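Left out: one protein chain. Kept in place: all the others.
Order of writing sets the labels: A, B and C. Residues in every chain begin at 1.
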Amino acid sequence: MTDVTITALPAAPLHALEIWSNPAAVATRFKKAGGFALPAIGRSDGSDALRLIRYEPTVWLVEGDVSALSGILADDGALTAIGGSVVRVQLSGKGWRTLLMEGGVFDAENPNFASGCSAATIIDHVNVRLHVVDDDTCHAYVPLSYSEAMIHFWTTAALSLTR
Amino acid sequence: MINFSFDGKTYQAQKGDTLAAALLRNGIGLVGRSFKYHRPRGIMTAGVEEPNALVTVGDGGRTEPNTRATDVFVYEGLVAKSQNRWPNLSFDIGAVFGLAAPVLSAGFYYKTFFGSAKRWMFYEYFIRKAAGLGNAPTKTDPDHFSQRAAFCDVLVVGAGPAGLSAALEAAEAGKRVILVEQDNILGASLIRDGQDRDGAWVEATQARIRAAGGRILSRTTASGYWEHDLVTLTQRVAEPGQIPMHGVAQRLWHVRAGQVILATGSIERPMAFGHNDRPGVMLSQAVRTYVRRFGVVPGKRVVIATNNDDAYKTAYALKAAGAEVVAVLDARPAPAGTDSGLPVYNNAVPLSTKGARHCLKSVTALVHGLTESWDADLIAVSGGFTPVVHLHMQAGGTLDWNDAAQAFVPAASRQNVTTIGGAANPDPVFNVVPVSKPKKSFIDFQNDVTLSDVDLAWAEGYRSVEHLKRYTTLGMATDQGKLSNMAALGRLAEKQGVAIPEAGLTTFRPPYTPVTMGLLAGAGAKDAGAHVRRLALYDVHAAKNPIWQPLGYWFRPRAYPVGSETLAQAAMREAKAVRSNVGMTDVSTLAKFEVSGPDASAFLEIICATTVGKLAVGRGRYTFMLREDGFVFDDGTVWRLDENRYLLTSSTGGADRMATHISYVRQYLCPHLRVSAVNVQEHYAGIAVAGPQAKAALAALIGEEPSRHMSTVTAMIAGVPVIVLAASYSGERAFEIYVEASQAGPVWAACEAEVAKQGGALYGLEAMEFLRIEKGHLVVGGEVDGRMTPHDLALDKMLNKAGGYVGASGLSRPALSEAGRRQLVGLEAIEGDIPEGAMLVTGEGVSPQGHVSAAAFRIMDGGSIALGQLTDGFARHGEELIATSPTRGQMARVRVVAPHFYDTAGERYRD
Amino acid sequence: MMQFTCPHCGPRDQAEFIYERTADAVVSLDAAPEEAMKSLFTRNNPRGVDEEIWRHTYGCRAWMVIARNRVTNEISATRAVGPEALP
Partner (left out) sequence: MSQYSAFGLLRGALNGQKHWQPAWRDPEPKSHYDIIIIGGGGHGLATAYYLAKVHGLKNIAVLEKGWIGGGNTGRNTTIVRSNYRLKPLHDLFEFGLKMWEHLSDELNYNVMFSPRGAMFLGHSDADMTKLAERGDAMRCDGIDVDLMTRDEVQKLEPLLDMSRSARFPIEGGLIQRRGGTARHDAVAWGYARGADSLGVDIIQKCEVTGFVRDGDAVVGVETTRGRINAGRVGICVAGHSGYVAGLAGLKLPVESQTLQAMVTEGVKPMINSVIMSQSLHCYISQSDKGGIVFGGDPDNWPSYAQRGNPMVMERAVAQGLALVPALSRLRMVRTWSGVTDMSFDGAPIIGETPVKNLFLNGGWCYGGFKATPASGWTYAHTLATGKPHALNAPFALDRFERGATIDETGSGPMPNSR
């Protein structure tokens, strides 16, 4: 019946990159150094080595090696490690969109919410950040302390998914 | 054939039968008893408006009382029981209330049962036993209830001809469409009226809607229309009492729609006449539904009473099915068009019925002013049509009066909702003023409200429609007034001598039909919607089988008993280990914020009421925060990790509040500051190591000389980078070790091994509480209760003299520095143990002057001590008081002292 | 349950937002004490439109000012607040 598999991914370094001044200048410096632009809100960009996902107006979630970023930020922003706060949960299979509607309020069934899109929302009372990897995969960034409850919720809900 | 049981007897139903259809098929006329007078009742309708045929369906934890027999589809093994009767449905002792009806008029209970409250409770006991309908289950519900969100461009409610067409059009125009239908099949009036005889059109339309990407939800009721075009749908995945296939009994949909189209049709109205409530009195369209859809003919000799054309269709359907239509009582003065071949009487209205408990025997009517009677076993009634405007009104819409139809129809709405089909254009009717005996003319069938009850309410001054409803209980039954509201309004208008629209209208609120509580709770029923927050080191603790303690949504180890130790014994052993040797504990849940940027100091001096910027790099200090009204609301420590980088800690319980406060100040009040304040509460797991041997233990762990008290260094433990804060809550030399949560396991293990090597122990929250009370440290939620100023807590000397912090203005209000305030004190027992939470009094019968906020025992020396709040307490050191807890029968004589019982000079922190 | 149009995220369900206070209740850090207490302790509380501060707590965490009619819940304007941000 179900077409979604729920897997907790191993811990990975994650950082919050915040820009507090001269955002345009930082963006220019970043593009020059990194080869891609700082993604817009609700979007991600980069590669497996360095991916930026934007959920907030002035903060990017950075996955990967941040060693080059401090120089780019200079005095206009800072990096803060947050990887310990988050459990990355992979939802794979065609059913991930339907699964995310369970206990949710965000339109994950919207076809425009596609690969490279991101959104933060609340699911079953828990603040969850979503990142669409591809048509069959969505990553959810779940607060560590709620990850157990969230995985349990999704596992239970997946059993009863019907159209 | 499908087997089901009713009141213990097994019957057979046809596939597709509702329970009502199946009961009628088996010739069962008496199905329930009314609420107040226990009058025998049968099946009146074929829909969700059914007021009479309420049964309890299912058993065990799936028992659903008050289920409308018209709104449950029979499945194999369905168990139904009648309710509100004793000893049985046919012979119900409660029917004596009917004999007392002349006394039990509307609101009779307001006029009697005087005397003391206890005396009322005596009467009330019997009233409560007689009231209610079914019995609630006592077992736990075994099923799940799902809640799911959906979004669409167009939501169509009702899959009759209008709804189906609208959904098809929208879907084929490329819109995201959801079509909902409360029935288990689509078509609505098409099925009842046999217009789509083989179902071909409905079938084809459904297929086209689906092909165009539309979602069709049958057995789903749009029950609430909320703000901004949010509609809640309740979907019966399994029938009441049925074991669900995938564990989910029902699903609650929260649908956000771009546009809502209501094709909800109308509900047929009964007529008010004498004994219009007995089995055998049915609504005309219901009769037609049973005949056409279910192939059940509910009567052999039928009288039809109508004020409109629609009921003639019922007459033809009955005739075609072989029943005899003995009379069509048409209230309208002139014959309706061509010869119908029916025994039509114009200017004819029903007056009364006769019958037995289970059935109808005859109908009396007034025909052209003369009384006439017919033997009949069924009267099919059509008093007109009430458009289903509930959702439109819930959406904040207004109504217009349609005089031809004698009905309210949808008018404007501030939400994006339109009504189409019969709900917008009800059939014209002829207005009939009831002429029969008001005492036996029921308008609210379930609650037994008659026309004479309305008359009485009017006479007593309960004249607004809301007063009327509340005084008579009209419309308050499980059918929510679907059949009764218009009749009551009509009578009210008649009394007032005005037209119905001037008499008023009650507002419809959700739900349209009753909604199962378990469905509203969803997954939250299991944990109150409050998931437990799990510690990063949960597995490590769980393996030691500690006593757990809730703290906010967290559960933390309270103590780690060894052998047969009690909580108190374990906690005292743990505390002693800290005082005499070394202990370690998990402090991961503390709120933590990393604050960076050139303006970090300035920002923190807004959040904290103490100075921050003067801290040298690598140093930390105690700090506290004020609310804008000047009261202390949290405390913690602040550490300068780098020139432009700080770590701020604050209480666990206040973590979310502090996160919001910091964000508000940062984003709203100080957007110009060059600062980043990141919540790292969960990023870092925290381990505190405390005690005289803590320094040695830490030295062994990090391989270097640990930093001095209130200093911080970074180091490696078990190959993992950590931040070490030399801070103490216990009063001993202590260190808080912070490590990225995902790598906390090995660091904990290394610490635990080292502590064990030193002969130390793990300690939990209980020991921590003992330690901090003895030391006189504050706890948020205890001494810091949101009503204390820095001065009350003796923290005023630490206030930033330069001001500029949140709360400085509030603090300047006069009452915050007047005499007579509660102030922080220490208490030591002279006699007895001090009960936590006890009141501080100067003698018996005197109002308390304070209370005990936290109580403990001196760890090494014994003796009961406590912290408390006492009026003008600073000036009362040495005074003797009583700490009394009358609710627990505990009391202690105490002496007021300074709130520090241990190492007041702070020598234990020094190396 | 309302729907707000977050200036950063677009239309989102109210469940993602938390109400903080009205815009007239903001106590600026440099306000004189009397002025500060007036802001803190008195409200227009109109039976009509007022400006309210909400936070998209479970979304982008940004603060915003929403002009909302307290009777009809009609939202007439939404404005972002906070530090300068890239689009």
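The definition used in the following text is that a contact is a pair of C-beta atoms (placed from the backbone, for glycine too) under 8 Å apart; a residue touches a chain by one contact, two chains touch by 3 or more.
Because the structure is a prediction, the values reported are computed rather than measured.
Trainee: List the displayed chains that the omitted chain touches in the full complex.
Mentor: The undisplayed chain, in the complete complex, is in contact with B, C.
Trainee: Return the single residue from B:A131, B:M245 or B:A499 that touches the missing chain.
Mentor: B:A131
Trainee: Of B:M121, B:A411 or B:A802, which sits in contact with the chain we cannot see?
Mentor: Checking the options B:M121, B:A411 or B:A802, the one contacting the hidden chain is B:M121.
Trainee: Of the residues listed, B:F631, B:Y668 or B:Y738, which one is in contact with the missing chain?
Mentor: Touching the chain that is not displayed is residue B:F631.
Trainee: Given the full complex, what residues of chain B touch the hidden partner chain?
Mentor: Within chain B, the residues that touch the unshown chain are 35, 58, 61-66, 102-103, 105, 108-118, 120-121, 124, 127-129, 131-141, 147, 224, 226-227, 230, 232, 254, 396, 439, 452, 456, 459-462, 464, 466-467, 470-471, 473, 476, 478, 480, 509-511, 514-518, 520-522, 524-530, 532, 549-550, 627-631, 633, 657, 785-787, 810, 813-816, 835-839, 841, 846-848, 851, 884-888.
Trainee: Considering the whole complex, not just the chains shown, which residues of chain C touch the missing one?
Mentor: So the residues of chain C touching the missing chain come out as 1, 14-15, 18-22, 37, 40-47, 50, 52, 54, 70-73.
Following the convention adopted for this analysis, only the chains that are shown with their structure count from here on.
Trainee: Please report how many Å separate the Cα centroid of chain A from that of chain B, as a whole number.
Mentor: Taking the average C-alpha coordinate of chain A and of chain B, the gap between them is 31 Å.
Trainee: In chain B, what residues contact two or more other chains?
Mentor: 149, 254, 256
Trainee: Multi-chain contacts only, two chains or more: what residues does chain C have there?
Mentor: 13, 57, 61-62, 82-84 - these are the residues of chain C that touch more than one other chain.
Trainee: Using the touch rule from the top, collect the residues of chain B that touch chain C in their complex.
Mentor: 149, 226-230, 254, 256, 396, 414, 606, 628-629, 660, 663-664, 667-672, 804, 806, 808-810, 812-813
Trainee: Under the touch definition given earlier, write down the residues of chain B that touch chain A in their complex.
Mentor: The touching residues are 144, 146-151, 215, 237, 246-248, 254, 256, 522-524, 527, 529-536, 538, 554, 594, 596-598, 645, 673-676, 678-685, 740-744.
Trainee: Sort out for me which residues of chain C touch chain A in the complex.
Mentor: Listed in rising order, the residues are 8-10, 12-13, 15-16, 57-62, 80, 82-87.
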